[in-house]
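A single protein chain has been omitted; all remaining protein chains appear in their positions.
After this line comes chain A, so read on.
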Amino acid sequence: MLHIAILIPFLWAALIPLMRVLPRIHPGWAVLPVPVALFAYFISRMPQISSGETLAVTIPWMPGLGIDLSLVLDGWSLLFALLITGIGAFVVWYSMFYMGKTSNSIHNFYIYLLMFMGAMLGVVLSDNMMVLYAFWELTSVASFLLIAFWYRRERSRYGALKSMLITVFGGLAMFAGFNLLYTMTGTYSIREVAAQAGGLTDHPLFLPAMILVLLGAFTKSAQFPFHIWLPDAMEAPTPVSAYLHSATMVKAGLYLVARMSPIFAGAAEWFWIVSLTGLITLFYGSFKAIRQTDLKALLAYSTISQLGLIMSLLGIGSAAAFYTDPAQVAFFGLATTAAVFHLINHAVFKGSLFMVVGIVDHETGTRDLRRLGGLMKLMPVTFVIALIGSFSMAGLPPFSGFLSKEMFFTAMVNIRSFDALHAGSWMLVLPIIAWMASVFTFVYSMILVFKTFGGKVKNDQLDKLPHEASIGLLAAPVLLVSLALIFAFIPDTLSYALIDSATAAIRGGGTTPESVHVSIYFWHGWTPELWMTIGVVLVGLLLYLTYTRFRVLDREWSGRDTLNRLYNGGLSLLENGGRRTTDLYMTGSVRHYLIYIFLFLIAALGGTLLLSPDITFGMEDYAPITFYEVVLVIVMLAASAAVPFARSRVNAILFTGAAGYMVTALFLIFRAPDLALTQMIVETVSVILFLLCFKFLPKLKWEKEKPTFKWTNLIVAGGVGVTMTLIALAAMGSSPFEPISNYFLNESYELAGGKNVVNVILVDFRGFDTLFEIMVLGVASLGIYGLIKLGVKTTP
């Protein structure tokens, strides 16, 4: 059934174009049943999964390569499957009211969306790393298509390309990492690799594999410094931003990190890389979010920051792997539970916040914070949704974000006593960064609500008078955001249903949902976490009221983004550098290409000759040199040497011909009459053809001047000559085999009835070659015929 769940979105996507026959019905109605049905199916599996079972299906795909469509549904996959289908349903609903149905490309929108949904389900359900990779790249492709949905806008295309380049870069790194894991373990199955994880830590490929896999996860999840694609992906339609770039796809990296935790956790590098990257991203994202003036950009940086938060929790949760004492494991493992819980919360409030921004954009025509304000009275429902979403994001009671933020602080406070890596008081840095980032989070959450909905309406800045959105548009965010309230009041139910089984899956190693259960409740007593939250609210409020006075947080300052400039500069450097390098050697001059070829020939052959130890220049097999040979060679050398110095072309041809006739004579004294005959006739014909050619050279360019002398040509020509001579001598000196010519000489008459051995070889022993040589001649003559008779007569 699992594989059908993955296939359904793809099959359905293929059917969507058929909706064109019903132009009056929005195609979204046809799409909606898919996520709803899948959600219902995954919900129905929940009791089974939360009791600690897993569902597994394997369909052979490429068994010879160890690649099978093996799907596993455990707590962690189920959580994602529910997010994908649940939020998918909300987003499809929302998009029906958000996107007009008049546009013809609306069908494309839903095809891409379904494709994405299926790919994302494939990512979270695959147990086979290669299948996971395939679906992973498919999510990149679907995201690319969706970002560039309004492909006539330049910014959309830029954003799509950027996200594609970065995520595919990471995807390929991850692919390499998977293959390294395969090299180490001999299996592509994640569960089987995790089963042998204990022995991997000392393997030399362990660290490269970890870093490569993390590259994939970090680029997909927009971790620092790969986050730069996410703000530019905000050019996508808002339902896409809500779905892909806040709730699902960007969490694929988190999914992967958690999925790989049983393999890599326990290595110090994993702990540091994941936690610190997460924390840096958390801090940087929240800091940058304050300086945004575009609502979606603010939400993009906020998403980056929240993803960093979850990532750091996953890293810190891996600290539990250093301990065996159950109390300490639970003490540090709390972070993992917090990560899972916050992941759910973030999907809920960020999805609804994006929808709110979409509604504001839809009703006012702008997302610019400087033009917005005072929408509270005009759009009360939207305001309430934004309020709940933002307060949940800021971590204020009584919303679910408060609970997960408290757990985040607990984890950060706990990590101070983490002593397995002997970091000592350096561990104190982690909670401090986390606390500062939370202050920024509070500030931008307040900006999001009160700059948009508070204050006065700036009617002169808006194109139309805003009013409350339709019920259809409001339904999805209202339902989503109410989840933030519901989860806040029944956290333990959620915990038993989802979080515990997900945490157990991340921990791996046979942990059961019961053993990792953490009770979540509002009131902990006067703990450090609570004081931290109170501090966040107080400092945050102070900062919110005064932040425009700080130059660092000032908006004017935000135009300068070093990382984006680095990306753009790097890209143009690559393009220009590539073009310049190509222009440097691809000159279009045949002379240059010949020089490259000959130089390579000299280097390869001469180098081999120099480096091979067993090449000898023995002279014992040489025949005695006769007088006629000497004379002929001298004449031939003179004729050849005269060619480059010939003052006219006709002379050069005649010298070439002379050298050719000397070859004829050489054939004669070497007793090759057939060759001599042929050589003579062919030489004559080619000399005549050369003369013909030069007779018809265009008059304009017909210059009777001496060929220009170039040192490079001399060196290259000399080098080739010396190299080939040496090779010929070496070949003569060290030939260890008997020639087969004796066989031909002996058997020519007996087997073939001929005494002219050359001819017998040509027509009998090796007639096959002759057949194709006359074929070559035929093709050449037809070529000449075609060139002359059919050639375009444009030459002057």
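Heads up, the rule we're going with is that contacts are C-beta pairs under 8 Å (C-beta built on N, C-alpha and C of every residue); 3 or more make two chains touch, one makes a residue touch a chain; residues count from 1.
The rule we apply is simple: contacts and distances are computed from a predicted model.
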item	value
Missing subunit (named according to UniProt) among the choices "Dissimilatory sulfite reductase alpha subunit", "Quinol:cytochrome C oxidoreductase", "Aerobic carbon-monoxide dehydrogenase large subunit" or "Na(+)/H(+) antiporter subunit B"	"Na(+)/H(+) antiporter subunit B"
Residue in contact with the excluded chain [from A:M1, A:L745 or A:I784]	A:I784
Touching residues on chain A - with respect to the absent chain	673-674, 677-678, 681-682, 685, 689, 692, 696, 752-756, 758-760, 762-764, 767-768, 770-771, 774-775, 777-778, 780-782, 784-785, 788-789
